[in-house]
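One structure is given here, and the rest of the page talks about it.
Of the protein chains in this complex, all but one are displayed in their positions.
Presenting subunit A:
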Amino acid sequence: MGKTLYEKVWEAHEVRKLRSGQSQLFIDLHLLHEVTSPQAFGMLRDLGLKVRYPHRTFATVDHIVPTHDRTEPFQDPLAQSMLEALRQNTREHGITFFDLGSGNQGIVHVIGPQLGLTQPGMTIACGDSHTSTHGAFGAVAFGIGTSQVRDVLATQTLAAQKLKVRRINIEGKLAPGVYAKDVILHIIRHLGVKGGLGYAYEYGGSTVEAMDMESRMTLCNMSIEGGARIGYVNPDETTFAYLEGRPYSPKGAEWEEAKRRWKSFASDPDAHYDDVVTFRAEEIPPTVTWGINPGQAVPIDGRIPLLEELSPEERPAAEEALAYMGFKPGQPIKGVPIQVAFIGSCTNARLSDLREVARYLKGHKVKKGVRALVVPGSEWVAKKAEEEGIAEIFREAGFEWRYPGCSMCLAMNPDRLEGDELAASSSNRNYKGRMGSPRGRTVLMSPLMVAAAAVTGEIADAREVFGIGR
């Protein structure tokens, strides 16, 4: 019987069994940001411990950075203190820090792959649930809490329990105007936000094989919204082509050796899976959420469900969602007015996301009264977008072009919704209050669908607005 990538990576990194029965798992790459790390460094100090292998940890600042004006000190002294703490902690412990203005600052899950830090066969941990993003490279990557950040800093290991593996096949060709974001929203809609509990998700099939790396990152990114702590794609030639020549990728003879090693981690054809689910690409429509969790989603030309169409278990959550969102059962989602359009986040703020939107946005204008923001995923993405004229297309259309960071996705910086504003958003979570206002509302969708909403001032079908596939 063959093995899955998950099992192979696990076996290569299992240091030993702990008394509780958990495994002590070695972490190849540890990523840090300013929100979940300061307490971990505090705990190290209290215990008199050092960072054991500082060459395996890399840090950046993303959650709290203002995206309109980065002059220091920031207007928010708490945000400034978090940045200072990370600067101090990384300096004191000899950890590489991609600071503001370094050219490499950005959302931690954007810069890891972009710099070639993220590599196949690795175990990767970060105090952030969207660490699953890095699984796109065939890494076993997952979010951890702050006490575990301490454990990794002090020992480069974690106490961990092995998950089951669910293979998710997506077969066929996606229709024009349908993206990886729609695929993952469709998967969560069908498997549920708790469907992935206890599982790592392995994505495969012809649709995934045909996806570029940045689409695979979008797919793996939202595994956690489906309840799966880990999502991954087996490494292939697309993976290697993306990594070749990146600053931290192996070079020369090491490159060939690395590729051989990476390939060996891919799941065997006869691997055993605890569960297998298959979706048809042709059946996946542009998908948007209507509720307060990412599983409450419908096709863009669909209707918000009637309560009687839902199972008894789903009904209380649906009623709560309808009340919060101010929607009626059976109402079409298309045509709902929006006040804010947000393109950004670790889900969809990479160069290919912005390129794709710019391709269609050119010549269109943001509807009067809509506040539209683009927050590129990293300083490098922003620079490339300027060079390629993409930034100018967004500005010309009436989008505010911001500095990189997590921004409105979780609103730990000044970017936030006001009152009960409704945002069309390329981010990953539509939870109550997520975008900074306790009454703010979020509708998740692909970046191109956000652009369509920005242009029309309402939830719209990008295929109609931009004449795609007609």
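The rule is simple: a residue touches a chain if its C-beta (ideal position, glycine included) is under 8 Å from a C-beta of that chain, and two chains touch if they have at least 3 such contacts; residues count from 1.
Keep this in mind: contacts and distances are computed from a predicted model.
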There's a gap in the complex where one chain should be. From "3-isopropylmalate dehydratase small subunit", "Phosphoribosylformylglycinamidine synthase subunit PurS", "GAF and ANTAR domain-containing protein" or "Branched-chain amino acid ABC transporter permease", what does UniProt name that chain? "3-isopropylmalate dehydratase small subunit"
Looking at A:T4, A:T67, A:S267 or A:N293, which residue reaches the missing chain? A:N293
Per the touch definition above, residue among A:G138, A:P235 or A:G436 touching the missing chain: A:G436
Out of A:G2, A:P247, A:G389 or A:G469, the sole contact with the unshown chain comes from A:P247
Which of these touches the unseen chain: A:M217, A:A385, A:M412 or A:V465? A:M412
With the missing chain put back, one of A:G2, A:G145 or A:G469 would touch it. Which one? A:G145
In the full complex, subunit A touches the hidden chain through residues 12-13, 15-16, 18-22, 24, 26, 28-29, 35-36, 38-39, 42, 47, 49, 52-53, 55-56, 58, 63-64, 76, 78-79, 81-82, 85, 115-117, 119, 127-129, 131, 142-148, 150-151, 154-159, 161, 193-194, 197-198, 224-225, 227, 229, 247-248, 250-251, 258, 261, 293, 313, 316-317, 320, 410-412, 429, 431-434, 436, 438-439
